[in-house]
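Of the protein chains in this complex, all but one are displayed in their positions.
Take a look at subunit A:
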Amino acid sequence: MAQFDLTSRMGQYLDRHLVFPLLEFLSAKEIYDETELLKAKLDILSKTNMIDYAIDIRKQLYPNEEVPEDLKQRRQHVVAQLQELQQEVQPILKIMADDEVMKNMENMRDSKTLINFLSKDYKFEIEMIESLHKLAKYRYECGNYSVSTSYLYFCMLVLPPNDKNYLSVLWGKFASEILVQNWESALEDLNKLREYIDSSPNQFGGNSLQLLQQRTWLIHWSLFVFFNHALGRELIIDMFLYRPHYLNAIQTMCPHILRYLATAVIINRVRRSALKDLVKVIQQESYTYRDPITEFLEHLYVNFDFDGARQKLHECQSVLFNDFFLISCLDEFVENARLMIFETFCRIHQCISIGMLAEKLNMNPEEAECWIVNLIRNARLDAKIDSKLGHVVMGAQPLSPYQQLIEKIDTLSVRSETLCGLIDRRLKARTDIRWGNQDF
């Protein structure tokens, strides 16, 4: 199953700390060698300050070896540094401890008045923010994500958006929120970050490459939010498919994201219209990236090869099962994919034998019949079952020319009326102005 695993590709665009959940997941799935995974973890940890965790993993990897001296030393060093940094920002920490002040702060309009307020009453200096930022980073490196979140929140309140640290504060906050699994605020941060990146292209010196990189990171990090937040499945389509910048970034930098986009579109029953656009993109990128999920869509909507689609659906299940982000929507996916096959089938056919349908949907005939009956009962399908022959007969009748005509003319009167209304309003507005002029 390793061939469809994207962890190594995704890893390039994720923060060290964000990779851990993925690795944890992989070790649970046992598709890779356990020791290799542990080694990878250790390697990632070596650059962070999570010494204790590193020591743990070392013990797992080499149970017989002693913990090396330098790790212990580093641990002491880290603790000392932490102390030092904390000393520096003592006033701020005090402020933060005071709930009332924090409440006041939140009500402040902009950072300038806030800074004035703080420096007047609480011995606050703007230089401290720098240290606070450092401390937050340090905390984050140590794995104290929630502490770092609150520090960074403070930073965000105080710093003006054109500060050089502002972007890194945003990223830090976003990462911490993801790691503490606080999806609501993570989503908020995600939107803030996206706005920041999109609205200030000059921030990156007009360097489109850097901009592209930022977007690519954002795309990857946001996956955590999109597949965990309730609204995520809507938002992922909006952001990835209908924001040209992001779609471009996906196409040029990371076509593997198409898997997540495709999954999101498939499980989103309401937005079937997105399918067409998605299929276009998938076809365009088919030479750089393909996996069972994109192939499934291709089979179903480009080639109308139902056998192929069925096969791919089967493969999809195992891919989804082994994907950190997608495992939660496996059932939904299968259900919707079946429905899609069936819908397409119905649109083309007027008479289907249940046996064949069952085969196409990876079900046994009775189950399939039951499923169809449910569909018909829920009025999502205009069809009847011929139980003697074992057929499903579609009830849909072709549009007669008369109906077509009616449909075409249907909206005309409404449109004309609105048009007239608009013109009337404009005329009135004009005369109003004239009246107004006469007053003076």
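Remarks
Throughout what follows, contacts are C-beta pairs under 8 Å (C-beta built on N, C-alpha and C of every residue); 3 or more make two chains touch, one makes a residue touch a chain; residues count from 1.
One rule holds in what follows: contacts and distances are computed from a predicted model.
As stated in its UniProt record, the chain not included in the shown complex is "Eukaryotic translation initiation factor 3 subunit C", which appears among "DNA primase large subunit", "Protein rogdi homolog", "Eukaryotic translation initiation factor 3 subunit C" or "Mitochondrial import inner membrane translocase subunit".
Here one chain is not drawn; of A:Asp305, A:Asp331, A:Glu366 or A:Asp432, the residue touching it is A:Asp305.
Although one chain is not drawn, the whole complex shows that of A:Lys39, A:Lys94, A:Lys280 or A:Lys384 it is A:Lys280 that touches it. Residue in contact with the omitted chain (choice from A:Asn191, A:Gln317 or A:Thr344): A:Thr344. Residue positions on subunit A in contact with the hidden chain: 241-242, 244, 247-248, 251-252, 273, 277, 280, 284, 287-288, 303-305, 307, 344, 347-353, 356, 389, 391, 394, 398-402, 404-405, 408-409, 411-412, 414-416, 418-419, 422-423, in rising order.
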